[in-house]
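Report on one structure; see the data block that follows.
Only a single protein chain was left out; the remaining protein chains are all shown in position.
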Amino acid sequence: MVGLLFIGLGRIITARVQRRIGPPFYQQFIDVIKLLARESIWHHWIMTLGSIMALGGLIATMVHVPVAGWLPYDSGGPIFLILYLATIGYLGMAMGVSASGNPNAPLGIGRALSLMLGYEIPFAAILILFISLTGSSSLTEIAAMQAGGFLSWNIVKFPLAFIAAEITVQAMMAEKPFDQMIAPSEIASGPLVELGGKFLGLGMIQMAVAIYFETAIMVNLFFGGGANIFTFTLKQFGVYTIAILINSVMPRYKIENAVRYLWTVPLALIIIQMLIVFLR
Amino acid sequence: MISIGTMIILAVVLALITRVFLMKHKLLSWVLFSAYTAFSVFVLLKLYGNWNYFETMNLSYLVGRINMRPGFMNKPLGWFFSFFVMAMSFLNSFFSMGFSKSIHSRNIVPHWLMILAASLTVFFTKDWLLFIIGWETLGWASFFIIMGGKQKKYKDSMSYYFFSLVSGMLLIAAVWMIGIKFRTLNIHTTTRSMIILAKNTPWQAFPILLMLTLSFLIKSGAYPFHIWAPRAHKSAPADFSPFISGIMIKFGIFGLLLYVIPIVSKGYAGYSIFGMPVFAWVFSWLGIITSAIATVLAFSENDAKRLMAYSSVANAGYIITAIFLGTALGIKGGLLHAFNHMIFKAVIFMTIAAVVYRTGETDMNKMGGLAYKMPITFMTFLLGIIAAAGIAPMNGFVSKWMIYQALLGQKHYFMTVAMFFASTGAFLYLYRALHAIFLGQIREVHEREVKEVPFLMQIPMWIGMILMFGLGVFPGYLLRPMMPLMKTFGSSISESLNVVQGSVGSLNTLFSTVIFILGVVIAAAIFFLSAKTHKTPMMDNYTSGEDPEEWNVTPNKYQFSYGFYEPITKMFAWALKRSVDKAYFKASYILKIIGREINMIFTDHNNWGYAALLGLLAMIIGGLFL
Partner (left out) sequence: MNTYLTLLIILPVFAAFLMYFFRKADNWINIAIMSFVTLFGTVSSLVMLFSQGSEVVALGGWKPPYGIVLVGDRLSLIFVALIYLITYLIAQFGGIERTKVNDHKSGALFMLLTAAAAGMILTGDLFNFFVFMELAAISSYVLIAKGGCRSSYTGALKYIFTGGLASMLMLLGIGILYNTTGTLNIAHLMLRIGLVGDSLRWLALGLVLCGILLKMEVFPFNLWVPESYKGAPAGMKIVLGSILSTVGGYTLIRLYPILIQNPGLIKMLLPLALLSLILAELAAYREKHINRLLGYSSAGQMALVMLAILFGGRMGIYAAIFIVIAHALAKAVLFFVGAHFKKSTDSSMWESYRGLSKTSPIGAVLFTVAALSLTGIPGMMGFWGKLSMIGAGLASAKYFSIGIILIITIVEGVYFLRISGTLYQSNESDVKAKASYLLIPAVILVLIIVLIGFWPGCISKIINGGVSAAERSSEYAKLVLDYLL
C-alpha cells in the first residue's frame, strides 16, 4: 500500500519537475483497483502462475526486510535470502510474460536481466562491504550498527558507497537512465505488453512492493533504519524522491552502455571506499 | 552382508551379458540396469553407519617392491558419492526405459554398468592401485558411451578421452611417487604420511600434490581444461547427459576431497596468503575463474545441452572454490552443492532429453513454446533452473548460501563478488533456456506433433521435483546423514532439520518457505478475487484480433531467441576472441604437422642419411649431457 502511495507521489513530483500539475497522489490506488476490476485476457495458465509467483516472491522478500527494526518473525533480515527471494519475483514475472507469446516481452526481459547483471555486482560489493564491517549478514544488525544519531548513519560514514548504491538502486528500480526494461517507446513496454486487466494490476502491485522493499533496504543500509515506522517511511520516501528526480530529467542508456557503466563507476567508487575503510 | 567386491563383479558380469546378448533388446537391458542400481542402493543403505567395515580380496599383486592386497573400505565420503551415483542412475533408468523407444537412443547399458563398477571401485578402494584402475576404466567406458550419441562421431568423445588420459597419466605418476616415497599404496596411510611430509618439507610434497590436483581438476572440467565438457555433453546420448553432468564431473571433486583437501587444510606449511595456504588460494581462485568464464561462454550458447554443460562447469567451479577454502563450512557447502547439483542438473538434463525425445532437437533457436504441450516437463525444468540459479526455496539456494557464508567467513570479499557475478549470470542464461525452449511462441510443426512424455519418463521428473523442493525446505534431511562425513573433515556440528548455520548468519529454510507460500497465497487471493478472466488464443492478441488466414497468409510467428543477450556478448567479445578452445586446436594442428613430417622421414627414401645422422647425434649428445 505504501508503495502505491509512493508511486502516486512520485508521479506528482515528476510532473512538477516537468512543469505539469500531475495526477492526485492517490491516483495509483485508483489505477490498481480499476485494473483489478477489469475483465482481462490471458493465453495460458503459465501467465497466471508467473504473475502469482512474482507477487508472492516479492511479498515474501518484503517480509524479510526489517522496517524500523521490526520484523514479522525473527529472521534477522538475512541479506542473501532477500536477494534471492527477489529473484524469484523476477523469474515469475519473466516467465509469465514470456508465456504471453509476444516477442516484445522477452526482449524486455532479456534487457532487464542484462541490466540485473549490471547492477547486482556493485550492489553485492556494497553489501559485502557492510557485512565485513558488521561481521553479520543481517540487515537488522547493519541498521543497528548505525544507532546513535544522525552522524553515525552510514551515509555519512561511507559517502562514496552511498553514491554508488544510489546509482545501483536507480537501476534496481528501473528508473531512468536505467529503464531499458520498460522502454515504452522502444519495445512497447517490454514485459508489460501483453498484460491486461488484473495482470497489469498485479504487475503494478509488484512494482509497488518492489519499490517498497528496495527503498527499505536502502534505508536500513544507509540511513540508520529508523526508530519507528513513521521516520522509516519518511526516509524511504526520501530515497524514492531522489530516484524520481533523477528519472524525470534523464534519458535512457543503451543496454551495453548501461551495464558497462554500472560495472565501472559504482564499482570503482565502492572499491575506493573499501580501500579507505580497510586501510584506515 | 553383500560385499562391495561382489557388487563390482556383478556389474561387470551384467555388463558382459548385456553386451554380448542383449544389445538389441534395449528395454530388457534397462530393466536389468534398473534392478542392479536398485539393488546396489539397497546394499549401500545397509552399509551406512558401518564405517569400520573393510574387506580384502583374495588376490595379491606384487607391483615392484610393493606387495598389495586390494581391498575396499567403507568411508563416508565414498559412501555418499556412491549412493548418489547409484540413486541417480536408478532414477535415470526409468527415464531411459521410456527413452529407449526413440530412434535416437542406443543401448548404452553395458558401458554404463562398467562405469558403475568403476565408480564403486574408485569410491571404496583402500589403495591407489584400484583407484587408478577404476579411473582409467571410467575413461574408456565413457568414451564409448559419449560416442554413441545422435551424431555417432567420435571427435567430441576423443576430446573427452584425451583429457581423461592426461588426468590418468598425471594420476599414475603422482601415485607412483607416493608409493616410492612411502613404500605403501594404502590411501589411508599415505594420507597421514603426506600430511607429515607437507608439514615438514612442503617442497617435497608440492609436486605430488600439484599433479594430483591437476589430475582431478581436469576431470572436473576446471579452466583451462573445460573444453571437453560442452563437447561431451552435446554428443552424448540424451539420456546419458544427466549422468555426465551430475556424476562424472564429480569424480574429480571426490579425488580432491579424498586426498588433496585433507592435506592442504591440515598441514601445508608453505606460504600463506589471506589466511590460506597459497596453494589452496590459487585453486580457489581457479574455481571462481572457471565459473566466470563458463558463465560468459554460456551467454552466447544456442544449444541447450552445451548451455547446460557450461552451467555444470560453472557449478563445478563453485564447488572447487568452496572446498579449497579448507574450512569445515566451505567443505560442507561444497559437498552439499555437489550433491544438490547432481540432483538438479540430472533433472534438467532429463527434461532436455524429454524434449529431444519429442522433437529430436537440441538447438534452442528451433524451439519455443513447448511448455504449452509438455507442462510436466516444463514444471520440472522450471524448478530445476530455480534450483540451479540458487534461488530459494529450492535446494540449490541452501548450498549456495553456505558457500557464500564460507567465503565471507574467511573474508574473501573479491571472491564473493566474483561468485555473485557468476551466480547472476547463471540466472540469465538459465532463463534464456527456459524461454527459448518452453515459452514464447510454438512452431507449427511442434504444435501438431509434440505431446508430453510418457509416464514412465515422468517418474524421475516428479521425484526430482519433490527432492529439490524437499531438500530446499528441509536441508537437514541431507545434512544430517552427512554428519559422519563432516566428522572426517573435523567438524562435529550437529545439524537440525531446517536451520542452517553459516559464518555470518543463519538460515531458517522452513520459515522462509512458509513465508514464501504465504506470499503466494496472498497474491493468489488478490488475483482470484478480482474480476474474472477470459482465455484467448495467443495469436488473437498478437495480431490485434485480425485473422491472417482470411487473407491466405499464415500468422507471422516470431520467437525471440537468437542473440538473446547480444549486448552482453558484445561486451565480452574481446575476451572470447582468445579462447582456450583455439589454443587446443592450434596445439593439435601442430602435432598433426609434426606427425606428418616424421612420417615422411620414414617413407621418403632419400632421408636415410639424415636419419642415421640424427640417430648418431642423439646418442652422442644424450650420452654427453644426460
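Chains: A and B, in written order; residue numbering restarts at 1 for each.
Everything that follows uses one rule, which is that a residue touches a chain if its C-beta (ideal position, glycine included) is under 8 Å from a C-beta of that chain, and two chains touch if they have at least 3 such contacts.
Note that the structure is a prediction, hence the values are computed from the model and not measured.
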Chains on display which the left-out chain touches in the complete complex: B
Per the touch definition above, residue among B:Gly78, B:Gly98, B:Gly179 or B:Gly390 touching the missing chain: B:Gly179
Residue in contact with the excluded chain [from B:Thr125, B:Ser157, B:Thr295 or B:Gln458]: B:Ser157
Touching the absent chain when the full complex is considered, from B:Val166, B:Leu210 or B:Ile463: B:Val166
For chain B, residues in touch with the removed chain: 59-65, 132-133, 136-137, 139-140, 143-144, 147-148, 152-154, 157-158, 161-162, 165-166, 169-170, 172-173, 176-177, 179-180, 591-592, 594-596, 598-599, 601-603, 608, 611-612, 614-616, 618-623, 626
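Assume only the chains that are shown with their structure count from here on.
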Mean-CA-position distance for chain B and chain A (Å): 35
Chain B partner contacts - residues on chain A that touch it in the complex: 36-44, 46, 48, 51-60, 63-64, 72-73, 75-76, 78-81, 84-85, 87-88, 91, 94-95, 98-103, 106-107, 109-111, 113-114, 116-117, 120-121, 124-125, 128-129, 131-132, 135-138, 194, 197-198, 201-202, 205, 254-256, 259-260, 274
Interface residues, chain B side, partner chain A - complex: 369, 371-372, 378, 382, 386, 389-392, 397, 401, 404-405, 408, 411, 413, 416-417, 420-421, 424-425, 427-428, 431-432, 434-435, 439-441, 502, 504-508, 511-512, 515-524, 526-527, 530-539, 541-542, 558-561, 564-565, 567-568, 570-571
